[in-house]
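Just one protein chain is left out here, and the rest sit where they should.
Here the chain labels run A and B in written order, and each chain numbers its own residues starting at 1.
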Amino acid sequence: MQLLEQGRPAADRWLRVADAAPIPDDVAALIGLERLAEVPAGRTAPLGVVVGPATLPEELAPLLNRVALIAVAFPKFRDGRGFTLGRALRERFRYGGELRAVGHVLPDQHLFLLRCGFSAVEVADGADLAPWTAALGRFHTAYQAMVTDKATLRQCMRRFG
Amino acid sequence: MDGLDRTAPQVTAGIYKYDAYDRQFLRDRVAEFRGQVDRRLAGALSEDEFKPLRLMNGLYLQLHAYMLRCAVPYGVLSSDQMRQFAVVARRFDRGYGHFTTRQNIQFNWIKLEEAADAIATLADADLHAIQTSGNCIRNVTTDEYAGAAFDESVDPRVYAEILRQWSTLHPEFSFLPRKFKIAITGAARDRAAIQLHDIGLAARRDASGAVSFEVWVGGGMGRTPILAYRIRERLPEAETIAYLEAILRVYNALGGRENIHKARIKILVRDVGQARFTELVEQEYARLPRERYRLEPEVVAAIQAHFAPPPFAVLPQADAALAAACDGDAEFAAWVGRNTHPHKVAGYISAVISLKPIGGIPGDCSAAQMDAIADLADRYAFGEVRVSHVQNLVLAHVRKDELYALWQALRPLGLATGNVGLLSDIIACPGLDYCALANARAIPVAQLIAERFADLHRQHDIGSVYINISGCINACAHHHVGHIGILGVDRKGEEYYQITLGGSATNDARIGDIVGPSFAYDQVTDAVETILRSYLAIRQAGELFIDTYRRTGLAPFKEALYATA
Partner (left out) sequence: MQAKVKARGTQPLVVTANRLRDGRVVWLGGGGIWSERVGDAAIFDGAGVAAGLSAAAQAEAEQIVVAPYEVEVTLKPGGPEPLRMRERVRVVGPSVLAPSVLAAGMLAEAAE
């Protein structure tokens, strides 16, 4: 997999742990949410979880201080639940760690993802990154506040005031 | 626009004017779409991936060609924008367009390889096709007499424009479970069908002048017609965006994703129950950072300024010239009786241009007619045209003493049919003549019925009755809420039509009742005639069709329809 962080190609420092594999305690490990109970309380290496699209933000709230990466799975690009989940984690729960979109997303959704608070997106190996970066430079104005903006609606809905 | 070689008026009706930001945004959007088309033609996007992207730019693949649905935001057009539709019709289509029940216009013969050029041509006149399809927030619709109607307390265009901006390429709500439609009214009589939308807003003004909204949610037609319920009785203006965000967030997180037929918000509301749904929305609303989503009064004022009333002349309410013209011309008098709506300013009136000539295609308009209407709008109506949700056009602000001249100009264009609200003012979707989803044709059924009752005197005797004909259960022609609703169904590859009676889309909204087994194509006109004969036989003094139906119910009509069967 290739990784785009804030739109730029980046090396993935996380180890995606397969479902049956042991969870290593000395590297940044990305595990399925359902395996969280297996993680020892004294773990010091970074921990990330993959969550399904039906996950509600309040389910994740208790573990936000334990994880440094939340990877939201998009089973199909048409399934937009992840946008609401991402926005809620940032806006409502002030989650400050990495928020990554994984699964089936399109370059045309790249800007929406960042505007909803995602910091990274996983792209299939071999896929051309050009449309992904082009999508970020496409629009020069927006009608809504970005979730990570300090600005209020009034300042961001340009033309207003 | 230089305004030198046109009849363009010096002063125009208030209309939202694009600024540099809006225009840049449209150019960016055209470039994005052009790239998407190129990727599709080159094979970099599959049809499955391209489809939702083209749909969000209003491009469908229909039976014979691609169809482009252009937005007419809340149904308001400048005369120059109307002329630009004529340009698109001539350059990229076959010289005509079709106005829809969602106050938009559709072109039926677009080529994919020219679609980006067509959209760029629209953008030249600040027009676009953004979010006219797809699982996103669609064109916000409203009252075609907004800013003019005598019974209006709040101009809904101001809020429709604010919602247009808020919903345009909304990063969170562009991949919803299903399409999402919002309607707004600001008048005593609901002419926007707010109880049949995903969200309906009724604006009210209190004694102090403050605006608030009644919020309705969960209405819709289609396969499962459901009326909306009132989730908030009085939402302050400043909270509008925050509350709508809360509703959309609950819907996006919990709406059905498995089955396309169970994905609208109405199904979520039905499944969790109104009380629980209200609780979920109120919870979400309570924890929103409300300051961020506050709709400030100065924002509203800035948008309001775009919709400032045109410079009306000071005129008497009763107009001698109009009265004299009516006295001297019975046909004109009959047209005035049907095709006008009272205006809030003395000496003015709103005029309806019927797109339902007898035997014509409901909602269709040729490029030549579009150009002519634009010129008449400049001459008589401050350069502005409205599209109504019953597929007619409206000149909202016409001087009463110029109405006769306007009517005389409309006649040779085939645009002076005096049938608004009468039987031949039929609402019909494109149906199986064009639409890939349709089961049966709708347009020729409308034509057959209109021709059967072509005599306007007979139509006047029958009085106001709305006939809505949809070619499939998606209900684009709103058959569920027609006084007489006709739904095309497919029986072993042949066209059949199911009839419903007693629907209504306004304040007393109601889903119509199915009369019984469906009728074959060549039986539908007889069935409609039987229904209307029954009504004429049993009506009491002063009763319209809908009144009689409400008094008697289905029984006498059912009996008449199926007695011989």
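Assume a residue touches a chain if its C-beta (ideal position, glycine included) is under 8 Å from a C-beta of that chain, and two chains touch if they have at least 3 such contacts.
Since this is a predicted model, take the numbers as computed values, not measurements.
In the full complex, the chain left out of view touches B. Although one chain is not drawn, the whole complex shows that of B:195, B:447 or B:468 it is B:447 that touches it.
Across B:163, B:361, B:486 or B:560, the residue that sits in touch with the chain not pictured is B:361.
The omitted chain makes contact with just one of the residues B:145, B:434, B:466 or B:535: B:434. Contact residues of subunit B toward the unshown chain are 40-43, 47, 61-66, 89-90, 93-96, 108, 110-113, 359-361, 364, 366-368, 414, 432-434, 438-441, 443-444, 447, 490, 493-495.
The rule is short, and it goes like this: only the chains that are shown with their structure count from here on.
In whole angstrom, the spacing between the mean C-alpha positions of subunit A and subunit B is 39.
Of all the residues in subunit A, the ones that touch subunit B in their complex are 53, 56, 77-81, 83-85, 87-88, 91-92, 106, 108-109, 111-113, 115-116, 128, 131, 134-135, 138-146, 152-154, 157-161. Those residues of subunit B lying in contact with subunit A across their complex are 19, 21-22, 24-25, 28-29, 31-32, 35-36, 39, 44, 49, 52-53, 135, 165-166, 168-177, 241, 249, 252-253, 257, 287, 289, 291-296, 298-299, 302-303.
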